[in-house]
Structure formats: structure tokens, C-alpha cells
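Only one protein chain is missing; all other protein chains are in place.
Here the chain labels run A, B and C in written order, and each chain numbers its own residues starting at 1.
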Amino acid sequence: MSEQYPALIVITPLLAALLVSAAGWLRPRLCFPLALAGLGAAAAAATGLLVQVLATGPVTYRLGGWEPPWGIAYYVDNLNAVVAALVAWVALFNLVASYRAVMTDYPEKIGPYYTLYVLAVTGMLGMVVTGDAFNLYVLLEITSLTGYALIGLGGGRAPLASLNYLFLGTIGASFYLLGVGYLYIVTGSLNMADLAKLLTPLYGSLALLAAFAITLVGLWMKMAFFPLHAWLPNAYGFAPAPTASLLAPLMTKVMVYVMIRIMISVFTVEFVLQEVLVGQLVVWLAVAAMVAGALFALGQRDLKRMLAYIVVAEVGYMVGGAWLGNRLGMTGAVLHLINDAVMTFCVFLAAGCIYQKTRGTSFEDLRGLFKKMPWTMAALAAGAMAIIGVPPTGGFFSKWYLIRGGLEAGHWGFVGALLFSSLINVVLFFRVFEIAFFEPSGGDDSHGGHGGHEEHGGAVALAEAPLSMLLPLMAAALGLIALGLATGPLVQKLILPIIPAGLG
Amino acid sequence: MEEYIPLLLTKYNYWVYITLMMIGLWAMIAKNNLVKKIVGMNIFQTAIILFYVSIGAKYGGTIPIIQHGPGHGHGAAQIKALAYINPLPHVLMLTAIVVSVATLGVALALVIKIHRRHRTLEEDEILEQLRES
Amino acid sequence: MLHSITPLLAVLASLAAVPFIILLKGRPNAREAVTFIAAGIKLILVASLLPAVLAGGEVEFTLAKVLPGAPLALRVDAFGLLFALVSSSLWIVTSAYSIGYMRGLDEHSQTRYFCFFAVALSATIGVAFSANLFTMYLFYEMLSLATYPLVTHHQDAEARSSGRKYLFYIMGASIALALPAMIITYQQTGTLAFSPTGILAGKVSPVMAGVLLFMFVFGFAKAGIIPVHSWLPAAMVAPTPVSALLHAVAVVKVGVFSILRIITGIYGVDLLKGLDLGMAVAWVAAFTIIVASLIALSQDGLKRRLAFSTIGQLSYIVLGLALLSPKGMTGGALHIAMHAFGKITLFMCAGAIFVATGKKNISQMTGIGKRMPWTMAAFLVGSLSVIGLPPTGGFISKWYLALGCLQAGSVALLVVLLVSSLLNAAYFLPIVYRAYFKPPVEAAWAEGRNEGPAAAWVPPLVTAACSLVLFFYPQPFLRLAQMAVAQLFGG
Partner (left out) sequence: MKALALAIVVLVGGLLVSATVDFPDWADPNSPASRHVSPRYIEKTMEETSVPNIVTAVLADYRGYDTMFETAVVFTAGVACFLLLRRREPRPGPSRVYRHRATGVIVEMNRVPDKEPSPDVFKRIDDDWTPHDLIVMNVCRLLIPFIQLFALYVIAHGHHSPGGGFQGGVILGASVILMALSWDLRTAMLRMKETATGLMSAMGVFIYAGVGALALALGGNFLDYAALSPLLRVDPVAARSLGIFFVEVGVGLAVMATMVLIYKNLASEGRLDQGL
């Protein structure tokens, strides 16, 4: 069985999605358990694969039994094994947390909702494990389409935001497709490993540079890298809460993974460092992303939108780290990819819990929440600490490596931007905490409205989110600390082996 | 100037696709009506499909269906790759066509939802409404 | 080198109390019992490390290898144990005092208060026992965050703005200055472990060394060096036990202790001497001492005056360390303990007065000696200790500091010390004088002794008594300080 893990990672959720869809028509009550089983199996397979890859080295899996480059093959090394496990587990936890939210908000559409949810995860997992450049496009589109629908389901401005996302996302995906086409036309191959071999003699050709540029711009659009980020804040800000906490942590991270994969496995670091002369420019763009993301976030008066802009800044961290052109930066980028998925999940899920109870996430809705929802707020605080970069949460360590990478590259702008964005994050989150801590909750007439000291003594009823949301949230919050403490083995065993030797 | 003429003639497939693609891109960015943007998106995607399909062409090649009739491997030795055009881009583009249709479907569904709420599909009017509210 | 889990247990003892405190929310007596038990266990655990350290050993424990060369590790040496002993023993006294104060004022959210107090203590001991700069930074930040809800306990507008100021200085400085300085240090040396000879020697250029040093000194803003001091007076909005333990002992001393570690563990005496950086820091500290003392003179709010006094006194410690002479460093380390006992007495007295009479300002306290003779007696002892007069512990540390100045050959700094002692006397003794020898401003005070709840005025008496005892028997603190310094100067 273990040699089939790579296939199972993708098949089990796919089959589950189909069963969920059927159940949606016949027995809606079965949808959630089926989805749970499918993603649970995927998470188990992903974990098994990770263990296997760590034990025996990279795994190649031939779909249909055809050897690459004629057939499609998976190529799984440490990098995608860990990202796959991450995606599967975060999606599973979020699924558990989404149960109550979907039940309350979309009771009639449980079936299609979970179908698309599981399909989105399938697509992401497929993108992560695949070793075929074109296959990646198909899976990318699955994830994107499900994403458009899951976001567009939200009320208010969500459909418009989703349509904008669709336009930009389609341009991005098409650029990627075109880039793959360019690679195909100069090599005749679509398999990543094969491409890497065939491309080496072509370094220096204009077509190759164009292919690289187009592919990257396409991916940047998908990951909302500044200045191509315009779709993200609205899309994630207006998305239904369970959608936001699925896509915000995972989608951008998977795209960053794809970028790193393209950079190190299709093209090589030698190409990226020597042929592409705009590396510095990209890092400066990343700097702009961090600064702009942080400043835009400051202008928001809604928790979810604020978090969405933070995602924009975080993308800057990872892209910048990957483009610094040294081992430390790349290590930091990969480590941050892992940590950021968990911390973004944690804060977006906390926002989801808040929405579940207060039916809003604007700053006015947050008043008095430390009294009403202490556990949720504690988890939000943990996520905030990770985003700010306070040890021992994982966020500190990835920032640590990123800053060291910046120092080694002598890129002071990058270092400065990282610190600046950390400081702004302090302001951002403590602004939220101040509102939740100092301002009495508005709805409560017997206590609120008078100001002064007295109402603090009054007992505000505890109105915590349901346990099915709290437990995943707590798991995410604790996961952040666990990830931080596990940084040593993570870097030594997982990340360092996959950093290409060509990086200085 | 003269050295560019063969370039123009031998690579005209690329000029066509780039022109089409830019038309689509222009429409997506500059057009105000959401449905026109979707039309632009379709042109954009179709241009890429055209590009891929044109890769597959070979002088002297016919459609990629083996012409010896059905059989289990008999006479396979006579099949020459040069006689048939490259099937792979066609396969890939079948996928891309399906993707573009699916995207179109979802986009139209979103447009209907937007129309339900804003009663218009002109982007500036929608933004106007959003500013007012 | 001894490997033992005791340091970790000592750190975790108070953290482990947190779930119980939350669980026993509805039963205040049981809840406070948990605090006491945890405090007791913690003190026992810390004290149990004493024999090994006094024998010249160090106790080590590695928790997780997170970064190569900078694991999450604890190591107990003489400096650390000195600080840990002070904090953990004073936690017991403060816990008793907290009960008196919080219940006496019928404060809200006491469970939260005791929870975060326990977390803050864990972080303090963690800083004391850190084996490297990274571990210390971790606990330092943990302390910053755990203290925020304590500082803003009242949840009103004033608390909000003070909390903001607190965060701005503490978090801002640590992220913007200390963190990059730490990373640069790591980048240059590949390690962050504290070593008696320092790790930076030969690895950085003189200019870089200077820049880094000041990034550290100002980055650890808890030490309250001017200009990163103004969070401390603002933090006085906190309930008094918080001010007493955290802002006279734990938090501020963590800042000073961090600087101590930087000077002794990262730079090393030789490097600083070679680059003449010690004197630079010493003069920054001297400036802080004088300016803070002058500001203290003009403060009417008792707690604010104490806060500025604290800022000055913290710089004594920094000054002592920066002298880089054996006596001076001994004095600096010793002052951590002596000032702690003196200043906590003063803060607890201020709190006791507030609980009993509701007065916060010095001008309203004229004649209060009639009403609260024991409290004011404790206040007197505390003042003497902070001024540095016999027969109190403060005298010993100041004596060493003065000797250190001479040893370092800087008469000017000695003058600064003496001037500031005079200023100290000038802002403390009038309070005592007014309390005992001027007619009461409030008629009710003349009626007789009424010192409020015993839990509020007995603890300051205890710490005052400690201050007196420490004059005659300054062990084990003096021994620890001497041992630590001896190690620095090579046996």
C-alpha cells in the first residue's frame, strides 16, 4: 500500500468529493461525514508519504504505469511531501470547523459546498505532488474554479470580488499555461525533471527567459504578489468564513510552493541566479509587498480584510526569501511557507469563530470579545504572536531565517521591511485586542453605554464558538508553538536536503 | 528590413496568436461591461489554444489517426512519426478548452449573481453603487 | 556541568499553576492557595539549585534544538540564580500582598490577574536561567506580553493609553533593535550561547560592536535607560502588586539582567574594555541616574515618584556592570537583589496606603504616620535601603559600586553616585518626615492606628525586615555575585 500513497493522496479526496456530491442529492446528512472521511484518508496518506519520503528519499509515481516523460508522473521529495501533509491537515481541521458555519449559513447547499470544498483540496494536493508542468495547470484550474464558486457564495460584494478574482486568476493561469507552452515548444517535453535536463543547453535563449517571465508573472497573479494582489483582499475579505479559512492559508502557500518548484526543479537556481538579472528587482518588489501590505492593513476597519492584507505582506516575505539567492533565504521562505499556512489558518479561523457568534468581523463587532470569547481570542492572540514573530511560535523562526538571508545577501531593504512589517503587525493586532479588551460589548444594554468602571464587574455572558470550531482553532494555536519548537529538526531534516547546492 | 520578411512569413502563427491574445487582454482590462470582459477572457484563452495547436503542425503530416485500420500491434513498424502531426498539443488543448468552458460557466453564474444584486453589468455603475452604500 | 531538569521545573512551576487557577475560578480561596503552592514549589526548586551553584557548578538543561548554536536551553549560573532567588522569594510575599490588595479594593477579574502574574513569573525565571541569547529573548517577549493585561488591568481609558505606551516602547524596541542585533550577532558568530569570555571578540569590527551594544542596551527597553524609560511611569496605572513585583523587581530587572548578559556573556569584559565601550554605557547610565532622580523630585504621585526612582536605580546596576571592574560588577549584581527588597517595600507601602485611605499623592499623606505607623516604618527602611544608608542592604551594594568606580579609576562617576544618593534622600526622606512629624491633613487620621487589611501591610514589613537582615548577612546574594564576577575575571 505504501507505494501507492502518492496516488491515494489525490484519489481519496476526489472520490470522496464525488460521493459527497451524490449524497448532496440523496442524503445531505451524509455529506459531512463523507467529506471528513475523504480528507482524513488524504491526510493519513500524506502523512504516510512524508514519513516514507523522509525514510527512503524522493518517490516517483507513474500514473497509468507510463514512464515519464510520456506519461504523467508524480515526483515527491521533502518539499512537496511536507507541503502536501500541511495542506491535507489544515484542510481537515478547517473542515471540522466549517461544519457549524455551513449548517447555519448554507443549510440547503451542504452537498455542493462540501463537494467543491473537497475538490479544492484535491486540486491543491494534486498541484503539490505532481511532477508534470501541464498537469499542474489542470489542477490549478480545479482549485481556482472551486475557489471562485466558494468565494462567490458569500453575500454582498462577494460575487463581484469573486469575478475579479476569476478575471485575474484566469489571466494568471493562462500565463502559466503559455509559459508551459513556451517550454514545450523549445523542448518538446512537459515533465519537470525532463524539462530541467533539456533546458540546460538552452540557457541564454530569449524564449526561455520569456517562458520564465510569463510563468512567474502568472504564478504571482495567483499568489497575489504585489502589485498583482488587487483581487485578494476583496476575495478573502468577503468570502464566507469557512472558505476564507481554507483558501487564505493554503492557496497562496501552494502557489508559492509552485513558484519555488519551478525555480529550483524546472529551471535551476543557476539559471535563476545567472540568467535572470532581475533577482534584485523581485526582492524589491517583495519589500514593496511587505510595506504596502502592512500599510493597507492599517487602513482597514474589518478584521477579515485586515488579515487579507496581512496575507499580501506575507506573500512578500516568501517570494523575497526565495529570491534572495542564498540558502538562508530559501530556507526561510520554505519554513515560512509551513508556518504561515498554520498561522494564517489560525487567525482566519478565529475570525470565522467570531463571525459565527457576532455575525460580523468589523471592528465594532469585536467589542468585549475577551470577555465573551476568551478561548477564541486567546487563539487569535497566539496567531497574532506568530505573525508578529514572537518566539517560540513558528513565525519567529521563519523570520529569523529570512532576516539572516537578507543580511547575508546584504539586502538591507529586505531586512528593514521585515522588521517594519513586524512592528506594523504589532500595531495591527494590538489595535484589535484593545477594542476587544477595553471596549464593552455593544449589545449588552445593562452594562454598556455608561462608560466608566462599573461595567467591568458585571458578568458578561460567555458566548464562545461551538466546540467543533474551537478544537481545530486550539489545535492550530498549539500547532504554531509546536512548529516553532520543532524548527531544528524541520530545517535540518526536511528543508536543508532540498535546498539546491547551487545556492550560495 | 528584408531579413524580417522570412521571419514574418515562417512564424506567422505566432503573430496571429499574439494579436488575438492582446485583443483579449485589452478587452479584459479596458472594457467596462462585465460580459464584454468575459468575452475578452475567452478570446484570450482561445489565443493560447491556437498557439498550442499550431505547435503540433508538421509539413506533410496528417491527422493523428493511424490509417492501417484496427489491429493489435500488427504492422506497427511501418508507422512513421513524420507522417502524422503531433497529437500532444491537441490533447492538451482539449483540456484547455474544457477549462475555458468551465471558467466561462462559472463566470456567467457570477455575473448573474452580480446582476441580481446591482441590476447592471456596467462596472462603473456597480462601483458607483458601492461607493454610495 | 550538571544536567538536570530542575531549572525547567522551576520555570514551569508557576506556568503549571495557570490551568488550576482558571479551573478554580469560582473559589477564590482555593485559587489563591494554588498561587501559594506554586510560589512555594518554585522557591524550593530554585533554592535546591543553590548548593550546586555555590559549589562552583552550573546546571544545564536543553529543551529543544531549534536553531543550530542557539538551542532552547536553560543554564543556571551564579548571576542567574541570584536573580531567580530574588524574584521567586519575593513572589511569595507579593502573592500574600496581592490578596490583601485585590480583595481590599474588590478588584474585578482577579482570576485573570493571578493567571498572568504566574505566567510573568515563569518568564522572569526563564530569563534568569537562559543559557543563550535566543532563549532569553523568548522569555523576555513572553514577559512583555504577559505583563500587558496586568498593566491594563483596569480596562479604562488611562490603562489603554498606558498599555499602548508600554507596548510601543517594550515591543517596539525589542523588535526594532534587540532582534536585529541578536540576528546580526548570530550571523557573525554562529552561536548565541553566553560565555564568560564573550562570543563577539574578533568577530565584528569595532564600529559594529559599538552599534550592536547600543542596539542591545536600548533594545532591552525594560531596563528603562533614558530615552526608552517613559513606559515605566505610564505602567504605574497597574494595580500596585503588579508595580511592586513586576515594575520594581521582575520586569525591570529582567531588562537590566538582559543587559548584564549582553555585557558579560556576549561581549565579554575584555572586548568592552578594549573598545572602551564600557565607559560609554556607564555614562549613558549616569545620565539616566541623574535625570531620573531630578524628575522624581518633582513628582507628587507616590507611585510615579517611585517609578522614576526605579529608573535611576536600574541605571546604578547598568553603571556597575559597565564599569567592568570586579567590585563594580559585584555591586551591580548585588544591587539587583538589594534594590529589589527595598523598592518592593516602598511600592507595597504605597499600595497599603491606597487600600487603607485611597490616597495616591504625597501631598495628601501629611501626617499619615499616626494612622499607619508600621507601614511608614517599613517605608522608612525601604527608603534607607534605596538611598543606600546603613543598616540596610542597599548600603552594601552601593558600597561595592563606589569601590568599583574607584577601581575603574573614574572619580567622576563616583561623584555621580554620591550626588544621586543625595537626590534619593531628597525625594524620599521628606515623605517620611511629613508622615510622622507634620499634623495630619485629615482629621480622622489622628484617631489612631488603622492600617487596613493585614495582608496589605504585613508583607512590606517582612520585606523591610529582609532589607535590614541583608545588611548584616548579605548571603547568599553577595557570595553568588562574587562568584559570578570571579568567573568573569578568570577565577
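As a convention for this text, contacts are C-beta pairs under 8 Å (C-beta built on N, C-alpha and C of every residue); 3 or more make two chains touch, one makes a residue touch a chain.
These figures come from a predicted structure and were not determined experimentally.
Asker: Please identify which of the visible chains the hidden chain touches across the whole complex.
Answerer: So, taking every chain into account, the missing one touches A, B.
Asker: Out of B:V35, B:L108 or B:L130, which residue would touch the omitted chain in the full complex?
Answerer: Counting the whole complex, the residue in contact with the absent chain is B:L108.
Asker: Touching the hidden chain in the full complex, which residues of chain B are there? Just list them.
Answerer: Spelled out for chain B, the touching residues are 7, 10-15, 18, 21-22, 25-26, 29-30, 54-61, 63-73, 75-76, 79-84, 86-92, 94-95, 98-99, 101-103, 105-106, 108-110, 112-113, 116.
Asker: Tell me which stretches of chain A touch the chain missing from the display.
Answerer: Considering the whole complex, chain A reaches the absent chain at 4, 7, 11, 14-15, 18-19, 21-22, 24-26, 61-66, 69-72, 108-109, 112-113, 115-116, 119, 122-123, 126, 132, 134-135, 138-139, 141-142, 145-146, 148-150, 152-153, 159, 178, 182, 184-190, 198, 205-211, 213-214.
The criterion applied here is as follows: only the chains that are shown with their structure count from here on.
Asker: Look at all chain centres (mean of CA atoms) and spot the one farthest from the centre of chain C.
Answerer: Between chain C and the rest, the longest centre separation is with B.
Asker: Roughly how many whole angstrom separate the Cα centroids of chain A and chain C?
Answerer: 43
Asker: Using mean CA coordinates as chain centres, what's the chain B-chain C distance in Å?
Answerer: Roughly 70 Å, centre to centre.
Asker: What positions in chain C touch 2 or more of the other chains?
Answerer: none
Asker: Give the list of chain A residues in touch with chain B in this complex.
Answerer: 134, 137-138, 141, 145, 148-149, 152, 157, 159-160, 162-163, 166-167, 170-171, 174, 177-178, 181, 184-185, 190
Asker: For chain B, which residues count as touching chain A in their complex?
Answerer: Residues in contact with chain A: 25, 28, 34, 37, 41, 44-45, 48, 51-52, 55, 88-89, 92, 95-96, 99, 102-103, 106-107, 109-111, 113-114, 117-118, 126, 130.
Asker: Please output the residues of chain C touching chain A within their complex, sorted ascending.
Answerer: 63-68, 71-72, 108-109, 134, 137-138, 141-142, 145, 149, 152, 154-157, 159-160, 163-164, 167, 171-172, 175-176, 179-180, 183-184, 186-187
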